[in-house]
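Before I ask anything, let me first share the structure, which is written out below as structure tokens.
Yeah, one chain of the complex is gone here, protein chain that is, but the others are all in their spots.
Which chain is which? They are A and B, in the order written, and residues in each are numbered from 1.
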Amino acid sequence: MTDRAPAGPASPPFRPSMLIYDRRYRSMTFQVIVFIIVMSLVWWLIGNTITNLENLGKDIDFRFLFSRAGYDIPQQLIPYDNDDSHLRAAVIGLLNTLFVSFLGCIAATFLGVAVGVLRLSNNWLFARLMTIYVEIFRNIPLLLWILIIFAIFTEISPAPRAYRGEDAQNLFLGLIAPTNRYTSIPGIVAEHSPGVLQIGRIAIPWLAILFLGLLALAVVLRRWINARAQRVQNRTGRRPTTWWINLALFVVPPVAIWLIFGLRLTVPELTGFNFSGGINVDNSLVALWLALTLYTGAFIAEIVRAGILAVSKGQSEASFALGLRPNRTMNLVILPQALRVIVPPLISQYLNLTKNSSLAIAVGYMDLRGTLGGTTVNQTGRELEGILLMMLVYLAVSLMISGVMNIYNSRVKLKER
Amino acid sequence: MTRSVFIGATAAAAMLAGAGYAAEGDTLADVTGRDQLICGVNAGLVGFASPDANGNWTGFDIAVCKAIAAAVLSDPAKVKYVPTTGQTRFTALASGEVDVLARNSTWTFSRDTDLTLDFAGINYYDGQGFMVPRSLGVSSAKELDGATICVQTGTTTELNLADYFNANNMSYQPVNIDSNAEGEQQYMAGACDAYTTDASGLAATRAAFASPSDHIILPEIISKEPLGPVVRHGDNNWGDIVRWTLYALIAAEEYGVTSANIEELASNSENPEVQRLLGTTGDLGAMIGLDAEWAKRAIKAGGNYGEIFAKTIGEETPIGLARGLNAQWTQGGLMYAMPFR
Partner (left out) sequence: MSEMHAESVAYVRDTMLPPAAPPNQQLGALRWLRVNLFSGWFNTVLTLLGLGIIWFLFDHFWPWLSHSVWKADSVQECREIIAARYGEGATGGCFGVIRERWHQYLFGFYPRAEYWRPLMTLGLLFIAITPVLFSVNPAIRRWVLAVTGLITLLLMGVAEVPDWAVLLMWALIGTALLLGEYAPQRLLIFTLFYPVVGVWFLWGGSLWFPLMLLAGFGVGYLATRLVPPRHAGLALPAGIAAALIWWLFLAGPVAGLLGDLAPARLRVIDSNEFGGFLLAMVIGVSGIAMSLPLGIVLALARRSDMFLIHVFAVIFIEFIRGVPLITLLFVASLLLNYFLPPGTNFDIILRVIIMVTIFAAAYMAEVIRGGLAALPRGQFEAADALGLNYWQAQRLIVLPQALKISIPGIVGTFIGMFKDTTLVGLIGLFDPLKGISDFVRSNFAWKGIYWEPFIFVGAIFFVICFSMSRYSMYLERRLSREHR
């Protein structure tokens, strides 16, 4: 293990038996043997596959990806119809996977932190309710939760028909129509629209780009203003009030866009069988998202609780002694320290959530497994290519998430000097 | 079995597998050697394949398996039923995991050619239809423009649905569902305006509702779904056995051979076709590597085609399907057994 330069005058001449008995060579020998074994195993598997494919009269051919898919996908982030290729269907599926995973991770984090903190609260009833929630969700398979939540959604919300006729149900706030197939929310249209940016078949409204640009600018500015306030405080001991500038940064641009371009909401309208005019968010997406959130949230809550408990009691006592109120103690003293313990297991929960989203097919949400690994494989009979490709894509996604999160982790990690 | 457990465990330990059943080659020899027919079936479809509380499988597709087992192994009970999903069925067949697939699979060009399978015949002519609640006030599928439609994902129904709406210049919103149970639940709760699947499945689903009369099955049948048993491409003798076992059941109905009168007819039938079918004269069985009485046993196992139909999905059962296209050609249907000669 340790480097020890040979102290002897000259190393003895090499003999074959040294390959086994000499520590310097033994690890070499061992590695070579393992390498040969692994490679021959891989070769064996590949050889078998080739023989088997020959016997079945099949070949490995990815051209099926460019043939017509022929099936429809309910939820799509970029345009798609059944005349598009299987490849595009797979991309739609991948985007759907990423979309629900992204939403799920964010929501599960908020939920998990809230529940983890509340479980430690001194409210007897709520702490117990949270414990029940955590235990129930952690100990029952996710597949069951997905099915149950989807079914509950369908059962309790009215059909679109209920919004029509004599005793019609009113839209929630006059804007939102929850139905048993989707929730119809208002869309936004501009009176004086500056048009859209067309990239292939994807159309992005310039307004959205403008809005996001201004938002990014606001974030940068806010950071700069706060840093400046900190410098002033360090120099003079008085912190200039910045809250109104910060508020204005985030409020003024949207309002300006609103007024200049004449934005307005389009209220969903019931036409024929369904609502149109607004944006219909499919229940399968919402149910899957909710199930993933609740399930992963329960695990994150446990991680957060363990993280908080790992911060020594002296820290909170010291903080109370300094006169900090409980919520500030939590925000300023405990959570930052707990974060170090929390982040690594949190990463693996994010990965789990992303992988678990592959259960989406249970509620008919067409994710990567539903498109590429489901219908496409079924229609084309190319299971070898389809499933290997799907595994590689999932692997790439997982590696990307863990890569990004590991960078974050190394930033919050305690810097030991 | 012990052998395969043993082999499997060894493989797990050493990643070396011994020889199991042959994927290619002589299926008949495999089946007789094993003294068991392995039949790939649907994991649960009302009327077609369903295990009861004691684990005994019954149904329309199951009857085909039993008939083949009776013909080949002289015992309709010598069948191992391997449940398959829509996704695993053809792989299971191609890899030799099952000897025959009796799982409401549609005969299509690409399956027959590209997937190197052989359809041995058709035991049920189905078609895709729509079911809607009566209260929707729809009487034709042409009025479904803009409707939300529940469709099982990964099946040909999904493609047919897309094609139908394309062809009629209509739009629809698919609600993809994973299994029939979810489909029913969604449809019942009103999450979709219409539910589409094979007409036989619609009939069964409708019959199980609390008030079946509140739902109607629209007259349009938007696709042809010829369902039949499937075997591997290349083993022609085995394909012949499956095909002619099916024809024997159909022919038996045509000639009036039932499980009740089969013994009597075997001894005293005047009809030469019946005599050949039941092995009283000639030796058709030898031509496919079986004995003379193979067809007789197949028919005795569950009755002729008509009896099987009546017992599993016919009008007397809760599912209540009419014969329709599946009547004998003499009755205006499409069931037409090739001559036994």
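Keep in mind that, in the parts below, a residue touches a chain if its C-beta (ideal position, glycine included) is under 8 Å from a C-beta of that chain, and two chains touch if they have at least 3 such contacts.
For clarity, every value in this text was computed on a predicted model and none was experimentally measured.
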Counting the whole assembly, list the visible chains that the omitted chain makes contact with. A, B
Residue among B:Val100, B:Ile149 or B:Ala204 that touches the chain left out of view: B:Ala204
Determine which one of A:Ile78, A:Ile106, A:Ile140 or A:Val220 touches the chain that has been left out. A:Ile140
One chain is left out of this view; which of B:Thr32, B:Thr116, B:Asn166 or B:Ser179 touches it in the full complex? B:Ser179
In the whole complex, what residues of chain B lie against the chain that is missing from view? 1-2, 4-14, 16-24, 42-47, 49-55, 80-85, 87-88, 91-92, 95-97, 179-181, 184-185, 188, 204-205, 207-210, 317-319
Against the chain that's been left off, what residues of chain A make contact? List them. 1, 20-21, 26-27, 30-31, 34-35, 38, 45, 48-49, 51-53, 55, 118, 121-126, 129, 135-136, 138-144, 147-148, 151, 351, 355-356, 358-359, 361, 369, 373, 383-384, 387-388, 390-391, 394-395, 398-399
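Just so it is clear, only the chains that are shown with their structure count from here on.
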Centre-to-centre distance between chain B and chain A (centres being mean Cα positions), rounded to whole Å: 42
Inside the complex, what are the residues of chain A that reach chain B? 41, 55-58, 70-74, 82, 147, 150-151, 154-155, 159, 161, 180-181, 271-274, 283-284, 361-366, 370, 374-375, 377-379, 381, 383
What part of chain B is in contact with chain A in the complex they form? 15, 23-24, 86-87, 90-91, 94, 110-111, 114-116, 144-148, 153-155, 158-159, 161-163, 166, 172-178, 182, 185-186, 189-193
